[in-house]
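For this depiction, one protein chain was excluded, whereas all remaining protein chains were kept in their positions.
Labels run A, B and C following the written order; every chain starts at residue 1.
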Amino acid sequence: MSFLSDLWQSIGEKGRDLIGFGKPGAVRTPGDLTRLAGDLLSGRGEASGVAIAQEILDAYGRLDAPARRAFLVALAEGFGPDSVALEEAMESYHAKPSPAAIMALHRAAEPRRQELIRRLNLAPGGTAALVRLREEVLASLRDAPVLEALDADLAHLFSSWFNRGFLVLRRIDWSTPANILEKIIRYEAVHAIHDWDDLRRRLEPPDRRLYAFFHPQLADDPLIFVEVALTREIPNAIGPLLAQDRAPLDPARATTAVFYSISNCQAGLARISFGHFLIKQVVEELKRELPGLRTFVTLSPVPGFRAWLEHEADDPRTVLSSREREAVAALGEAGWPDDAQRARELEGLLMPLAAFYLAEARSQSGKPLDSVARFHLGNGARLERINWLADRSSKAMKAAAGIMVNYLYDLDAIVENHEAYANENKVVASPAVRKLMRGTRSRSEVATIDTPA
Amino acid sequence: MSFLSDLWQSIGEKGRDLIGFGKPGAVRTPGDLTRLAGDLLSGRGEASGVAIAQEILDAYGRLDAPARRAFLVALAEGFGPDSVALEEAMESYHAKPSPAAIMALHRAAEPRRQELIRRLNLAPGGTAALVRLREEVLASLRDAPVLEALDADLAHLFSSWFNRGFLVLRRIDWSTPANILEKIIRYEAVHAIHDWDDLRRRLEPPDRRLYAFFHPQLADDPLIFVEVALTREIPNAIGPLLAQDRAPLDPARATTAVFYSISNCQAGLARISFGHFLIKQVVEELKRELPGLRTFVTLSPVPGFRAWLEHEADDPRTVLSSREREAVAALGEAGWPDDAQRARELEGLLMPLAAFYLAEARSQSGKPLDSVARFHLGNGARLERINWLADRSSKAMKAAAGIMVNYLYDLDAIVENHEAYANENKVVASPAVRKLMRGTRSRSEVATIDTPA
Amino acid sequence: MSFLSDLWQSIGEKGRDLIGFGKPGAVRTPGDLTRLAGDLLSGRGEASGVAIAQEILDAYGRLDAPARRAFLVALAEGFGPDSVALEEAMESYHAKPSPAAIMALHRAAEPRRQELIRRLNLAPGGTAALVRLREEVLASLRDAPVLEALDADLAHLFSSWFNRGFLVLRRIDWSTPANILEKIIRYEAVHAIHDWDDLRRRLEPPDRRLYAFFHPQLADDPLIFVEVALTREIPNAIGPLLAQDRAPLDPARATTAVFYSISNCQAGLARISFGHFLIKQVVEELKRELPGLRTFVTLSPVPGFRAWLEHEADDPRTVLSSREREAVAALGEAGWPDDAQRARELEGLLMPLAAFYLAEARSQSGKPLDSVARFHLGNGARLERINWLADRSSKAMKAAAGIMVNYLYDLDAIVENHEAYANENKVVASPAVRKLMRGTRSRSEVATIDTPA
Partner (left out) sequence: MSFLSDLWQSIGEKGRDLIGFGKPGAVRTPGDLTRLAGDLLSGRGEASGVAIAQEILDAYGRLDAPARRAFLVALAEGFGPDSVALEEAMESYHAKPSPAAIMALHRAAEPRRQELIRRLNLAPGGTAALVRLREEVLASLRDAPVLEALDADLAHLFSSWFNRGFLVLRRIDWSTPANILEKIIRYEAVHAIHDWDDLRRRLEPPDRRLYAFFHPQLADDPLIFVEVALTREIPNAIGPLLAQDRAPLDPARATTAVFYSISNCQAGLARISFGHFLIKQVVEELKRELPGLRTFVTLSPVPGFRAWLEHEADDPRTVLSSREREAVAALGEAGWPDDAQRARELEGLLMPLAAFYLAEARSQSGKPLDSVARFHLGNGARLERINWLADRSSKAMKAAAGIMVNYLYDLDAIVENHEAYANENKVVASPAVRKLMRGTRSRSEVATIDTPA
């Protein structure tokens, strides 16, 4: 297989140069670039597409922010479908909705932008540059909603190019090249990695793993990664997992794999989802390597809990009782986590509310309010346990009063859970979580599947 | 960079198993597979897409030919766009042709097959299996024209997945793994490679090169390759290039690179073009390695010449004179190539006709009749020289009375040539070729650009 | 680990060029080279050793055979130890045999050739060139016994450089580079590989394996390799193993690994033994991959049997009976193997003699006469079974009347067997082999260890 390994090296090499844009060269105006984009779509583009694509992406990198925006808007406004051809295709379809007419209609409705984007991808490092470009599109969407059309086209093509079949799972460890490791440090979004020693503590001990997805076109740059701790029980706090002085566990004795941090790396790939593939593949990888593992579980933050609490507390039609509202207010006081009795009181009031928030509180679409909950429940995981004061970092205290959640990935139940969630908005929760809620609120839709023996 | 090289190895490994279909397992009916395809598109597919995709592709491989056809037809007939949603999208568009309405229309007009194909690609080796599947679609098109819709969707997605940006050029030499080399032997379509010694003669001498394009998902399997001979002049016959006992040229002394064979390897990638990228990239590679190279030229067959001659000879409105028609008839006689005088007579009559056939004879679309000519002229090459009795193999005698052609890739003229060809159907020919035609026929559209100094 | 893999690539690259000697350059006389060798040992050698070493090895490659011989003889005669220093060291040792005196004596007794050879090894590809050089030394030993000193020094250093710790075991399969595979074809010394298809039959089926030892300095060139067949019983003939049309066995069902061919590749490494390491490491490798394997056994030739028989038949003090001598004579007749009755008669007479030859006939050193027997018994294998008419190739008929032998590698008994053999010249044989000999001859030293349960 070493022929192949050698083979794909060059893909990455091509991608490296362009990734930061800004190669020196002549300055061009947005208008110049728009004309070049036209050329790229024309006959001239067929003959010398690579060169034109490269020039567009390079020159884009040398523009300042307003000029970039102007070019993006020009793309969004100017490279839609040919409206005459589209009219004709619709007429033909109405005249006779044959397969050929459908094909013609689909083709006519495709914005010319899509072919333009495909041709920009001819440039060395084109894919990486386009991911970066979409990052800028997304950042400008609020101010320039017209960019939505461009975003949709990029997203459409990215979902083909970053199809799961083209991704590769890699374990990251202490023998991984430093230029990749530094990106892990930078991209970690859940529990910050402070320096190289901190990174090392998450990579080198035998009971720690880090896995990432890569794509051939994004040289040395992970798409998403997950950090795993091997333990003998489901953890109820993050502190012991990240402690500097802990004694590592012999992996052969581990029974539980804990996914304690999942980070997306590429803002330009927002909404191109591969997180659930990552978790499932890591589960398979771990099971193959360590047959003693029985339990696969997360230790996850609850990013929206306090915001929801405060919103509810202010809402005249609140579901909160007056004692609960007092508890919400008390969270703002300093020092309560160190006052054992006070903390216990708050626990008694807030834990049922957390269960309610995660399992019952819904958006208009009928899905849970919490984004992390949506991710794991949507993957078919079960809401397993809610942990009080599990993360005392200021970030976690502010977001969720220190509460963390275990979502359980039970491979035998994932499909069923996922379908109940996808089709009926059912949140599958453990008996313990259901018990937490019991009696407190009435309109429960929480499923009542019992823990497997 | 070795991290990456190691990285992509696994992509290839995944692809290897499935490539031949036919993994053992339960037999399923086409109806079963169609239902599974429905599942794959549903919520269940989101949870366990990889497994379902794999099962569909595996089980497809175990079907017999009629059952396969039935499944393909079911895909072509049953997974079009949602016609109600499409109607609504068209109405919205008519009501207000906003960018959002265009996006919605494009989305509604997309056959659900495309998402299905994207999900089939989740299976390990999915891409290779889908290429194989399209090979079968193409082979069945004549008998089952309904498959055109399926073919169009596959081609649409393949043109994204096999975008030039994802391909890698590799030199193939005598240290390449044997399993790849045997595919080169098998795929060579122009001048057959008889055995391993014959292959070696095309790889190992210092004045020989072979380059191929690979894709990460097609493990160990080239997409297209080109064979190159380094020489000191433009060759006028294939024999000396392939001779067993020739003395190799020191590459540092070479002035000319001859592309003497280009072979597409994957029938399932028909019409997904990358040949012109291959030639251009090989030219760049060679120039970097051997700055002494000045001339890049092909030695190409003329696959349709005699068929055209015979068609013309039978046509009452023929452009052929009676002497020319006699010459056409004489080609059927045995032994004429060894009769020097006879051969000279035929040369005098047929060479102008070959020039006319290549440069002037056109299909209704206005393009040249000869497929090889179309390929190189479309790439921006120039019709440089026509060589009499350049290939005496029975295949070449039958196809073109042994005539071969040099197409010249002059990097400075490629874009201009290509545009003249693409926009005005102009065939750029050398003065020598134009001279061959002179006086013989009147409606010449041959361009009159002179040889660069 | 990919850093390392990348790392060692360059070692191989360095080695490649020189391997065939004969780089073009100025012709030098043997005297020139001898002077250069002197320079290499001097202060000048310290400053520019690499260049001088390279020049010596290159220029050696351009000499004709007599000039090479002259240079080798000059090395053998002229670069011994400094006899004055050696005398002094001996005197010091006699005066006081301290550790320092021993060290000094050992140093003084070392021929300066050894340092010269170490410095020749500085040249890129030096190791490969020196292995080639020793090949020529060995080929000349009979005519120029003075070369023995040079051979001894080369062998001494090679045993350090080719220490088992520096060798790497690699499986060779159909995805191995062609330039390595062609060497396997060329080096196979037991059952010739006729062509690439024949090679493929030994590599590609799931029940076939080929393993080789490599050394970092011998680019792409194996040192020794072994071919393995996976079976369900101990084979009694070579034909079925090599048959073209056999159905391969699912390796998971295999119980027995048969080493049916072991070939040394480098004549210049004669007497630098690594064969026993190879077999033991392959056994470990196979056990890890296929836990169902229980039996590790060879199917080996008996290269010296008929030569011994004929020698015995001619010897007045022969151990052969007159019927046995008639049988020996009968082996010269054509066609007997196809005469079933005749073959059975010969079997009855010759099989006990084969057992005697293998287990009892000894050289003056007390070791068995047969070289293959010495190799496997010396490794601790057991003489397991003797197979009649197991190889009907003319080579095997001529050498051993078609007889082949199974030597059994029982990991639990290897150390004990080896020690009995090494210390007491005991040949451990199976009960079946011992039975074959029973009663026929009296001075048996065959061990009587029973088959382990």
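In this text, a contact is a pair of C-beta atoms (placed from the backbone, for glycine too) under 8 Å apart; a residue touches a chain by one contact, two chains touch by 3 or more.
Small disclaimer: the values here were computed from a predicted structure and weren't measured.
Colleague: With respect to the chain omitted from the figure, which of C:30, C:61, C:177 or C:304 is a touching residue?
Modeller: Result: among the candidates, C:177 touches the missing chain.
Colleague: Out of C:60, C:196, C:214 or C:357, which touches the unshown chain?
Modeller: C:214
Colleague: For the chain left out of this view, which of C:325, C:367 or C:418 touches it?
Modeller: Missing-chain contact among the listed residues: C:418.
Colleague: Residues on subunit A that touch the omitted chain in the whole complex?
Modeller: Missing-chain contacts on subunit A: residues 1-3, 5-6, 174-181, 195-196, 200, 220.
Colleague: I need the residue numbers on subunit C that touch the omitted chain, in ascending order.
Modeller: 1-13, 43-44, 46-50, 76, 80-81, 83, 86, 90, 93, 97, 99-100, 102-103, 105-106, 109-111, 118, 121-124, 126-127, 146, 148-149, 152, 157, 159-161, 163-166, 168-170, 176-177, 180, 214, 216-217, 219-220, 277, 280, 379-380, 414-415, 418-419, 422-423
The definition used in the following text is that only the chains that are shown with their structure count from here on.
Colleague: Taking the mean of the CA coordinates per chain, how far is subunit A from subunit B in Å?
Modeller: Result: the chain centres lie 40 Å from each other.
Colleague: Report, in whole Å, the distance between the mean C-alpha point of subunit B and the mean C-alpha point of subunit C.
Modeller: 51
Colleague: Give me the residues of subunit B that touch two or more other chains.
Modeller: Counting only residues that touch two or more other chains, subunit B contributes 2-3, 5-6, 176-177, 180, 220.
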